[in-house]
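Heads up: the structure comes next, in structure tokens.
Every protein chain but one is kept in place in this view of the complex.
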Amino acid sequence: MTLSVYLSGEIHTDWRDEILAGCKAAGLDVVFSGPVTDHAASDDCGVAIMGAEPDKFWHDAKGARLNAIRTRHGIETADIVVVRFGEKYRQWNAAFDAGQAAALGKSLIVMHGADHQHALKEVDAAALAVVETSAQVVQILDYVLNGRLSG
Amino acid sequence: MTLSVYLSGEIHTDWRDEILAGCKAAGLDVVFSGPVTDHAASDDCGVAIMGAEPDKFWHDAKGARLNAIRTRHGIETADIVVVRFGEKYRQWNAAFDAGQAAALGKSLIVMHGADHQHALKEVDAAALAVVETSAQVVQILDYVLNGRLSG
Amino acid sequence: MTLSVYLSGEIHTDWRDEILAGCKAAGLDVVFSGPVTDHAASDDCGVAIMGAEPDKFWHDAKGARLNAIRTRHGIETADIVVVRFGEKYRQWNAAFDAGQAAALGKSLIVMHGADHQHALKEVDAAALAVVETSAQVVQILDYVLNGRLSG
Amino acid sequence: MTLSVYLSGEIHTDWRDEILAGCKAAGLDVVFSGPVTDHAASDDCGVAIMGAEPDKFWHDAKGARLNAIRTRHGIETADIVVVRFGEKYRQWNAAFDAGQAAALGKSLIVMHGADHQHALKEVDAAALAVVETSAQVVQILDYVLNGRLSG
Amino acid sequence: MTLSVYLSGEIHTDWRDEILAGCKAAGLDVVFSGPVTDHAASDDCGVAIMGAEPDKFWHDAKGARLNAIRTRHGIETADIVVVRFGEKYRQWNAAFDAGQAAALGKSLIVMHGADHQHALKEVDAAALAVVETSAQVVQILDYVLNGRLSG
Amino acid sequence: MTLSVYLSGEIHTDWRDEILAGCKAAGLDVVFSGPVTDHAASDDCGVAIMGAEPDKFWHDAKGARLNAIRTRHGIETADIVVVRFGEKYRQWNAAFDAGQAAALGKSLIVMHGADHQHALKEVDAAALAVVETSAQVVQILDYVLNGRLSG
Amino acid sequence: MTLSVYLSGEIHTDWRDEILAGCKAAGLDVVFSGPVTDHAASDDCGVAIMGAEPDKFWHDAKGARLNAIRTRHGIETADIVVVRFGEKYRQWNAAFDAGQAAALGKSLIVMHGADHQHALKEVDAAALAVVETSAQVVQILDYVLNGRLSG
Partner (left out) sequence: MTLSVYLSGEIHTDWRDEILAGCKAAGLDVVFSGPVTDHAASDDCGVAIMGAEPDKFWHDAKGARLNAIRTRHGIETADIVVVRFGEKYRQWNAAFDAGQAAALGKSLIVMHGADHQHALKEVDAAALAVVETSAQVVQILDYVLNGRLSG
């Protein structure tokens, strides 16, 4: 069994690298995908390729629709969608991804600190697991794949 | 043609009433649904009916899952989902609803002020209309139903 | 909003009547469906209409497939599926209905006593509400429809 | 043609090993999946990874939802779902899996002893084959793959 | 509960009228649909409306595709599809309708005499009921709707 | 049986009115929908409601996405989609609607003059009927509903 | 591009071998599947594995449902379904397969002699190609894969 896992959400800490390293160390059969994590490229990709826009709304629209080619593909082909909410920013795109994953029947894992618990209650309620750390995500993938409780 | 419209998101201003009044005044054939907007009832419904929980996480889980019976039904049976982002709170549930609506192929209308433009770019990019006021939602519904530009 | 509710499971107590009476008393806009609750008719319907079978397996197969015309229709057209597990019998058909409801994305409410908690953990985990009494089901329907916490 | 087969249900006898050994001996092109069969791990996985719960209901909910990541993936990606009902326990999860498989249009094979015939009539009625032994499952897979009646 | 029933197949006896009369006599809440049963109109509708064709293949293609507007609509919106195989003709369109109904997950009732039993075994195997007479169809609809065994 | 029919395509002749009048005269049980046929309103609706755009591309994008709320709803809820290609303009939106209708499994009727035959061969090939006049559409609807060949 | 092709229908001539040989000779990238073509095994597989039945109806039911595991898998995973109607027998299973293929949106190729043209008009009308010979099927697959008209 190979699991396809999409890693959505916060892009300013190295949580994705931690999960990849943990899964590699455990020898897990997982294929990862996720959004473009270069913040500047993600913001400007639309106008860089398709031409500048004087209005910020259309600048953003061009980029967001271009990024959607990648994110929709990742979510639609994933078995599991992990969505991490960090400490900063609005992160509405993370919740938006979680909503898409839920509606598509994907197994949803939500990752956030205790301070966001009440605000994320609707998202957590749709999840099959709610965790705080990258290590827990690795443990879950190890258990799902191998029935192994490594902790 | 009757349109079924789900009004998601912010619950602390009277934007829903404005839309309902506007549609009534214009004689539009629209049926509205939406979440429970009594904040206290929405937070406590789970434990009120199914028993208290000492742990806030499960208190919230019980309520959020119970509310999901209503919100999923509303979104799944809607032709159009309007999601409003207000000035306060995290509003992750609004973005989560928008993600569900997008994945289900619903026509999505997003309503927010200019200050949230950049943070909502992924949600706006999935929408068929982005507006600021309740009056604009009424105008859109009037146009969609009757081909009338009332402005 | 009208809710369509399928009442699956145990057929030897009057829990369905309690829910119907409770919803009627509360004036709720609910349409109910459910299996044939006449145990003898349900067991013998196949052979009664399509001819006797000497082998009990085919006697039961004829009846079960005939009953499936009604139960599938009820589950597929329901917004909410309530599944009650009683004190007696194997009740595998109740769990089978719950599995169908879950896979079809129906809102699932499970109703059972505390003694069945561990054995039903997979079914409960797929539910949006787990209750013990008919009165709680009525309260849930009242809340989902009207946002009212009658308790 | 490779067949993907999910082996659901009873975890206290070695029927899965018998099927795997039989298919291997016959050189069949089958890929198997199934639930975690370590009973203790399956019961405690949720709290082991995501933290202890004083209330047994939530202890079980955490585990059951975590196990659902694996079982849903297995059932959804299977061509054939085999569900075995053994002699002991309630086995509602087995019937729940069978219901999911039926609703998803999977080819369902049910395996049980004669004493459970009447209680399983609804599940059997949804199946394409009803058998008693592991050897019969191997014969079926051999026939489906190769058109060979090995008996 | 209203049932929508499509009556497919043989058009040279009055079995449809028998079922309609029987359901009316029993006061059943059923809505019927079916193909055009005027054989000449059904054969020639395409060329009558869209112009003559010298080649019989295209004469038939025009008619068959036009009839498909009605038959697909009937099958797709039905809860139950009844397919009757009579004594004469090839009746491949009846088996074709049954295949569509099966693939769409409709409840399938097959009606035929004992002499066709072996030739129809694949169709019967996909059905929830196999009967010989119109009266049995009425009894089934009465049972499915009202849980009543009128026989 | 009520048929829901979406009338897509050319908006500069009165073919829609002819079909409506013909169906009314024949007493047919048909409900019609279609795009906004006021050319100016259709072009400018987006900026009229949501604010002017200096760039024609975004002016058109706003309008086209707003019109999509109406056209998608019409196509998705239709039983039959009639697409008319007239003599003038590119009419790519008509072919685009036909593609959506085909992919959604709608019964497609295409209406055009003989001079467009070769250029429309892919669209015609997906249709269940190809006609030249409004009167033929009325005859088809009469036949589909009533089995009547009025010509 | 690899094409997956299901070869349904008549099992008493060597048309399947002709197609396989033709595709091999042309070096086409095609994977074939089909029903069990050993008539005796296909008729008796159910009772051979799951036990004898005194009643021919259940003898056939057991076999037909077992064969359905293979045929449904083949049809559901195919890109193209070729259905051949031969000279003998009722061949209702062939038309039943064609109906399933049509409802699942598969590309349907029908193969039959001129004498069956009128009786198969509904099946032909749902097909993307109607041919008489195995060589034509090979030519079609060659064209679809390589854009080559070998004739």
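Read from first to last, the chains carry the letters A, B, C, D, E, F and G; within each, the first residue is number 1.
Definition applied: a contact is a pair of C-beta atoms (placed from the backbone, for glycine too) under 8 Å apart; a residue touches a chain by one contact, two chains touch by 3 or more.
Computed from a prediction, not measured in an experiment: that's the story for all the values here.
Where chain F meets the omitted chain, the residues involved are 56-57, 60-61, 63-65, 67-68, 71, 85, 89-104, 116-126, 130. Residue positions on chain G in contact with the hidden chain: 1, 3, 79-80, 107, 109, 127-131, 136, 139-140, 143-144, 147-149, 151, in rising order. Mapped onto chain A, the interface with the missing chain covers residues 33, 36-38, 41-42, 44-46, 48-50, 62, 65-66, 68-70, 72-74.
Keep this in mind: only the chains that are shown with their structure count from here on.
A repeat of the B-F interface exists among E-G, E-F or C-D; more than half of the contact pairs are identical by residue number at E-F. Centre-to-centre, using mean CA coordinates, chain C is 44 Å away from chain F. Chain C has its Cα centroid 31 Å from the Cα centroid of chain B.
Centre-to-centre separation between chain B and chain G, using Cα means, comes to 50 Å.
Under the contact definition stated at the top, the residues of chain D that touch 2 or more other chains are 65, 68, 130.
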